[in-house]
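Below: the structure, in C-alpha cells.
Missing here is one protein chain; the remaining ones are kept as they sit in the complex.
Every chain is named by a letter (A, B, C, D and E) in the order it is written, and numbering of its residues begins at 1.
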C-alpha cells in the first residue's frame, strides 16, 4: 500500500478520530471531563492487557529468536538517551537538567503508542512477533536511568534523589503490570487466556479508543504551552522520533525481526514516555521544567506518532527490511 | 401485539427492572451507592456509543430521506417549549422562571430514554432509521434556547447569563459526544466500527442496565419532593409527555419516518432532558427552583416514559402510521 | 483428577495469578493503586452478575429440589458461628467482642470466594445447581445476627447498636444486589438475560481477575499485622475454614446437592465474609479489634481458600459424595 | 460589610459512622454540613475504613455553644472505640444568622 | 523563620459555578486557588449539584483586603440564588509575598 493510503487508514481509525475529538473538546472549552479514576483504570487495564497478550503469545513461541531483539532493544535504550542529550545540549542549548529530562523521555517508551501500533498493523493485516510487549518492558527503564546518571555526572541534579527515582522506577506500575501481566499470561497459557479474553482481548481496541479520547484532551491542554516552548523544542519533538524510528526499525531488522516486528521496534524507539519518565524525572530532576518535557512528549511527539508516525515507520520498515 | 403484552415485555426487561431495583435501594435506605465517577463514565460511554452507532449507520444510509425528519424535529424543538411554557404559566400559574425552566426540560431530550426506546424496539423486532441519533442532537439544544429567550423577554431572568448558558450548551458534553461520536462512526465506517463494536455495541444494553440502576436511585431521591410539588406538577409531568409523544409520532409520520422511526421521534419529543437542560437552566435561570424541574423531569416523567411510555408511544405509532 | 493436578490448574488460573501479582505489588511497595471507585464498581458488578446468573438459572429450574439445600444452608448459618465462638473463647481466650466478631465473619460468606469456586468448577468441567447464588444470600446474614446476639447476651457489647446493625445488614448492598439481581434474572428470564450477557456473563471472569488484583493488594496490607496476630489466629484462620468446608460439603450432600453443588456449599461454609460482616461488626461491636478479624478473614483465610481451599473442598466432596 | 465570627468544627471519622454523625450534628443544633473524602493515619492501628473506602472529613459552621457541645459529644461517644478526631476554630462569615440560628 | 499572617478564604459552592467563581477570584486579586470535591446539605433544599456530581470546596490564600472583597462579592452575586457559602480565617505562611502581592 502507498503511504498516503496508509495515512488515510490510520487517520480514519476510531482511535485516532477519538484522539482528535478529545483535542476539539479542549479547544472549544467543552465541559467534557473524564474522571481521573477512569483514566487510571484504563491505563492499568491497557498495561495489563498488553502484558497478558504478550505472555500468552510467549507461551506459544520459541524463545530462541528472542535474545537478539532483546539485545537490540537494550542497545537502543542506551544509545537514544545519549543522542537525545547531546542534541538538546549542543543544538538546543538547554540546561543539563532539561536536556537530561528530554533524554529520559525520548529514550523510554509509550505503551499506548505501542498499543496503537499493534492495532494499526492488525488493521492492515501485518503480523509481528508475540514477544513484542517484552521489548516494551526492556526499553522502558534503562534510558531513564542513563539520563539520570548523565545529569548526575554533569551536575544537573540538585535536591533530587536519583537512587530513590530508580528504585521507584523498577517497582512502578507500568513495569509491574507489563511484566506481571506477561508472567500471568505465560503461566496461564492459552486456556487461562481464553477465560479472560472477553475483557482483555475483545475490549482492547474499544478501551484504547476511550483512552485516546482522554489523551487528546490532555495533549491539547499542552498546546497552550507551545508558543513559549520555542522552535527548538518543536523541531526536536518531531525530528527526534523520526531519527529514533529509523534506528529502531534498522536495529530490529538486524536482529532478525519480521517486517511487523521491525515496525513496532521503530515505533517503540520513536515514542516518548509520558507515564514512567515524568514521574521519575520529577523526583530526580525537580529543577527540570515539566512544561518543557511534557509539552514535547505529550503535546507534540505523541500526536505526531499517532497520526503520522505509524504509517511512516511502517513504510520505512518496508524499505529497510525489503518488505519481508 | 396488544399493548398489555408490550407493557409486560417492557416491564420485565433487565433495564426497567434494574431501574426498579435502584428505586427500592433508595426507599429501603440501602447503603448501596454507585461512585459518581461510574455514573459519569457510563453517561459518557452511552452518549459516545449512541453517536458511534448512528454514525456508522449514516455511513451506510442515503441522506435523501434525512432532511424531512430533521426539519420535523427542529419544528418540535420550537413548538414544544412554547406549548409547555403556556401550560405552565396559564394552568400552573408558575413564575416566569419556573415555567421557562419546565419548557426547556420538556422541549429538550433525554438520551437515555432514547437508548431505552432503541432497546425496546430491538426486543420486539421493529426496525428504525439509522440516523435517529442525529435527531437526538438536533432536538437537544433549540428548545433550551427558546425557553431561555422566553424568560429573557418575559423578564424572568435575574442574575442569570443566557448568552453564557447558550455557549456552554453548544459545547456541552452531550452534544460533543453525540455529534463527535457520529462523525467518528461516519468517518471510520463499518470496518472501523467493527473494531470497537465489542465495547460500544455488545456491551451497550448491559451498560444501560447498570446506568438505570443508578438512575433509579437518583429518581427515587426526587420522590421525597413529590408531596411539596403539588398536583399541577404531577399532572404536567405525565400529560405533557403524552401530548409531546403524540406530536412527535405524528410529525415523524408526516416526515416519512417508518413505524420504528416515528415511535422514536415520539419518545424523543415525550422525553424530558435531565443532563443538558438542568445545567443550562441553573446558569441562566438561577431563581427557578431545581426542586421543581428536576422532580418533574427525573422523578416523574423519566420513570413514566421508561415503564409505560415506550409501549404507549409505540402503540400510538401503530395507530397513526397505520402499522407501516 | 488428583488433588495436585487440581491445585496446579487452580494456581495457574489468571484470577489466582492476579491475586498473587497484587500481593507482590504491595510487598515491593509499587506505586500501583487501583482507584477506590474501581474497587466499588467491580464489587457491585460481581454481586449483581452473580445474582443475575442465578436468577436466570432459577427461571429454568424446578424449585422442588431447593428447600432441602436452603434448609441445610440456614442450619450452617446457625451452627458455624456457635462453633467458631466457642473455639475463639475457649481455645483462643479471646474477649467476648473479638470472639463474636470472628464468629460473625466465619459464619457469613464471601461472594468473591463463591465466584472463584464457580470459575474453578467451570474450568474442570463440573456442573452445579443453578440456585447456588440463593444459598449465598441465605448464608450471608443469619450468622452475623447470631454472633451479635451472642455478644449481646455475653455482655460484650458496649456502645454498639446491634438492632441498627441488623437493620443495616438486611438492606446492605451485598444482599440488595444479590437478591435484586436474582429477582431481575428470574423475571427477565433467558431472553432478557441474553441482552445483558455480554456485560454480565462474558466479562465475568475478566472482571473477577481484575478484582482479585486489588484484593491481593488489600490482603497483603493485612500481612504486616500477622506478627502481632499470634499463633492462635493463624491456626484458627486455616483450620476453621477446613472444618466449615467439611461441614458444608457434608450438609450439601445430605440435602441432595450434586458433587459440584456440595463443593460450592463447602466453599461457602469455609469462606469468611469481608464485606457484610466487617461493616456490621464495626457498628455493633466497636470494641472488637478490626486488626484481628480483618487480618484473619482477608489476610489468611481468603488467600488460603483461593489458592488451596478450592481444590481441597472439591476433593473432599468427591470423597464424601462418592464422586456423584 | 458586617462580618460575624462563628465556629468551624472539623471531624475526621471512619466512613461507617457517616449517617450517625450527621444525625448527631443536626440534633446538636448544626444547620448544615459539608463532607469530603480523605484517608489518614493516627495513633490507633488499623481501622475498618482502611480497606473499605475512604474516611470522612465533615465540616460544620455553628454557634460557639453548639461547637462545644459537638466536641463534647464526640469525645464521649466515639473517641473510645472509633477512629475519630475533631477540632474547632474561629472563622468569619458574612451572614452569621444562617449558621447560628436555632433550627 | 519569618511568618506572615494572610487570610484563607474557603468557599463551598455547587459545581456549575466553578468556572465563574475561579474567574471572579482571579479578578478580585487571588493569585492561586485549590479545589476539592465535597457534598453537603444546608438550609436551602435541593440544589442542581445534588444529582449531577459533587460540589466544590475552593480555598484561596489572599491578603485581608482581597479576602473581604471576595466575601462581599460572593454575598452579593451568588448567595441569593445559588447554594454557596463562604468563610475566612487567619493563617500563617512562610513567604507571605507569594499570596499577597498584586497580580
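Following the convention adopted for this analysis, a residue touches a chain if its C-beta (ideal position, glycine included) is under 8 Å from a C-beta of that chain, and two chains touch if they have at least 3 such contacts.
Everything numeric here is computed off the predicted structure, so don't read it as measured data.
Put simply, the missing chain touches A, D, E once the whole complex is considered.
What chain A contributes to its contact with the hidden chain is residues 36, 39-40, 158-159, 218, 221-222, 225, 275, 278-279, 282-283, 286-287, 290-291, 294-295, 298.
In the full complex, chain D touches the omitted chain through residues 10, 12, 36-43, 55, 57, 68, 71-72, 74-75, 79, 85-89. Remark: the residues of chain E touching the chain excluded from display are 1, 3, 6, 8, 31-37, 61, 89-95, 98.
Here is the rule we use: only the chains that are shown with their structure count from here on.
Here the chain-to-chain distance from chain B to chain D, counted in touching steps, is 2. The chains in contact with chain A as well as with chain E are B.
At the chain B-chain C interface, residue numbers used by both copies make up under half of all numbers present, so the two copies contact each other through mostly different positions. One inter-chain figure worth recording: chain C and chain E are separated by 47 Å, centre to centre, where each centre is the mean of the chain's CA atoms.
A straight line joining the Cα centres of chain A and chain B is 41 Å long.
Residue numbers of chain B whose C-beta contacts span two or more other chains: 35-37, 40, 198, 203, 279. Not a single residue in chain D touches at least two other chains. Contact annotation for chain pairs lists A-B, A-C, B-C, B-E, C-D, D-E, with touch applied as defined.
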